[in-house]
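One structure is given below, encoded as structure tokens.
Shown here: the complex without one of its protein chains, the others still in place.
We call the chains A, B and C, going by the order they appear; numbering starts again at 1 in every chain.
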Amino acid sequence: MGPHPPHPGGIAPKPVCLVIGAGAGIGGHVGKRFAREGYHSVLCRRRDEEGLRRLVEEIETEGGQASGFLLDAAEPGSIEERVAGIETGIGPIEVVVFNLGAQIGDRPLKDTSYKAFELGWRLATFGLFRTASAVCPLMEERGRGTILVTSATAAVRGNAGQHSHAAAMGGRRMLCQSLNAEYSPKGIHVVHIVIDGAVDAPDTLGRMLGPERFRRLREARGLEHDGLLLPAEIAETYFFLSQQHRSAWTHEIDLRAFSDRPWWNH
Amino acid sequence: MGPHPPHPGGIAPKPVCLVIGAGAGIGGHVGKRFAREGYHSVLCRRRDEEGLRRLVEEIETEGGQASGFLLDAAEPGSIEERVAGIETGIGPIEVVVFNLGAQIGDRPLKDTSYKAFELGWRLATFGLFRTASAVCPLMEERGRGTILVTSATAAVRGNAGQHSHAAAMGGRRMLCQSLNAEYSPKGIHVVHIVIDGAVDAPDTLGRMLGPERFRRLREARGLEHDGLLLPAEIAETYFFLSQQHRSAWTHEIDLRAFSDRPWWNH
Amino acid sequence: MGPHPPHPGGIAPKPVCLVIGAGAGIGGHVGKRFAREGYHSVLCRRRDEEGLRRLVEEIETEGGQASGFLLDAAEPGSIEERVAGIETGIGPIEVVVFNLGAQIGDRPLKDTSYKAFELGWRLATFGLFRTASAVCPLMEERGRGTILVTSATAAVRGNAGQHSHAAAMGGRRMLCQSLNAEYSPKGIHVVHIVIDGAVDAPDTLGRMLGPERFRRLREARGLEHDGLLLPAEIAETYFFLSQQHRSAWTHEIDLRAFSDRPWWNH
Partner (left out) sequence: MGPHPPHPGGIAPKPVCLVIGAGAGIGGHVGKRFAREGYHSVLCRRRDEEGLRRLVEEIETEGGQASGFLLDAAEPGSIEERVAGIETGIGPIEVVVFNLGAQIGDRPLKDTSYKAFELGWRLATFGLFRTASAVCPLMEERGRGTILVTSATAAVRGNAGQHSHAAAMGGRRMLCQSLNAEYSPKGIHVVHIVIDGAVDAPDTLGRMLGPERFRRLREARGLEHDGLLLPAEIAETYFFLSQQHRSAWTHEIDLRAFSDRPWWNH
């Protein structure tokens, strides 16, 4: 377990953990977790260069290696060029954490524009397809690799107001199964991770609710907020999954707080 | 059961069954089935004006009403304008049969172009979203309506080579659940119909296999070819679903030939 | 479609529709529906001989054929002997409606006795296994037959207090899939029907709620109570399923009132 040893006769680059969608929630914490284990974490996010720099510094302060890039995944070529740049400039991508969300809150059909519907797909489904198209051939050549895909309740059931999000996530799940069917026998581990609840993340949940409602929700979920999904704890599972031996790989897994109801209950 | 009676004091237009994707398989047979019950079937397909005309004539010969339109669903505005045209020129759309496929055969990831992946989504997922956006407000105003969505095995499991198709169909299924969650209480019946096997259809299966392989497959599936899904029999279930009383509506259903294996078996 | 014609040169017995669990709800209405189409409905229930007689008389008054038997499905040999008796004394069983419930209301684990847990299984899972063991060889010999299995939300998701019910129904669903895998290619149609909501049935829902709460629930669900599942409408779907052509068989289907939420929503 853990990354592979340096090449004999030279200093090999660290294995890279590429996080697409590295905010202050799941993405950032997963990046930190892998850096702590000897990976070079490459953190990509669309905006907030300042936040990105802080994240990289936190990792470096802990003694880890990290790089940060602003990346607009909706932009043609953006993911592909970043992958190519990392492979030549930093090291082999051993792990991809695909963590782009497409949640836009509940909106009735009439308030869901074609543009919003398409953007959901473009980020959440097509973004993963492009990422896989870029990294799978590289991983296949190396005979190994891991793609950890953050997914959501909306991948397994549609709900009122979730037209865009559910369509995008449902596509993402089926894409994960298709990727797994082709690439698992070639040594590439694809995991579809259903985050089935609210995550204690200021960048996503916090932004959606606004500061006041976010503060109240956190208080309502217990002293340690552990009625919310804590991103540092989610990161433990991501890291574990990346280290599973290939004789016992997980393809689908769900995560939620103990006090939350699974999506199938009410 | 059956369409509503004519308005008192005037000749009301027949209720319309709009079939998007009306080839010689499921779409065409469902169009005929509804026409036989007093609906005006509006048949839309991308090409083969001659085949379309034949279909309309067959319905008229049987004493039914039908109209045919070439429609490129990938074209912006095409579905929306057709819906508007039908409502003003033919009659109220009571039933929509959304029957656009996106099957392009099994292709490994490296042979699945961005364009092919996007086209799958554009037809199979976004096409349904646009259709629903156009008809749901009309149906909501009338307090009733039915949307029958042809779907595929790929909506419930991804498979090797199915990257584009499965992502599109998985999105379609979650969209159906989202539409149902919003519109079922408003009297609109959305059904997701998993066609879990090969359909005896020259336009789709026949085209994919070529004439010789198609002929051999048909022969292998029994004298009456009923080891394949017969589109006329599929149409019976579509019509039945459209007539279910709202106290007992089906949202998800599967169909396959008796001699075929369900997708979950092997 | 419809039952097979009488043998040439003699009066063949009517095909039998055997209903196991024929109360005033789904079972009784399905029995009536099949009788109306020319089947001899054999109605079996555990108690209320008076209610059973009334059901048989209603069918006969409509011009149909029916027989009624008290049957304690938990009793060893009870189902098996009834099946044998029908085949020799009434006619060939073409359709079985397995309609035994095992709902005992929500009970926390500590209030769910071993006995209650076992009884749930004995009726809902083992009862179906015994029924299938008795009728499948007969149907296989005739090359056709239909087994319609009433199931419940609890077959697809467990819930608080549903330990016994969910375990029994989950077993029932997997048994249906196993029966289907073995017998569908032999011409026996097995359907698992998820009744996903409250049924307007005095014998089951009425008994569970008591008369006053049942009355209030019915009123709350609309003038025609069609916010509840109306058993006469459910029966339409059961009959339709029994008549599907074998080239397009349904194995799994759900039913709920338009105004109710599917189990996966909340």
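Note that in this section contacts are C-beta pairs under 8 Å (C-beta built on N, C-alpha and C of every residue); 3 or more make two chains touch, one makes a residue touch a chain.
All figures in this text were calculated on a predicted structure; none of them were measured in a lab.
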* Among C:R173, C:H189 or C:R221, which residue is in contact with the omitted chain in the full complex? -> C:R173
* Asked: Considering the whole complex, which of B:R142, B:R157 or B:K186 touches the chain not shown?
  -> B:R157
* Touching residues (missing chain, whole complex) on chain B -> 156-157, 159-160, 261, 263-266
* **Touch list for chain A against the chain that is not drawn** => 177, 180-181, 184-185, 187, 189, 200, 224-230, 233-234, 236-237, 240, 244-259, 261-262, 264-265
* Structure fact -> For chain C, residues touching the missing partner are 108-110, 112, 114, 117-118, 121, 125-126, 129-130, 132-133, 136-137, 154-155, 157-163, 166-183
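In the analysis below, only the chains that are shown with their structure count from here on.
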* Asked: Since chain A and chain B are copies that touch, is their contact same (over half of the numbers shared) or different (under half)?
  -> same
* **Averaged-CA centre spacing for the pair chain C and chain B, given as whole angstrom** => 31
* Where chain A and chain C are represented by their mean Cα positions, the distance between them in whole Å -> 46
* **Sites on chain A at which at least two other chains make contact** => 157, 159-160
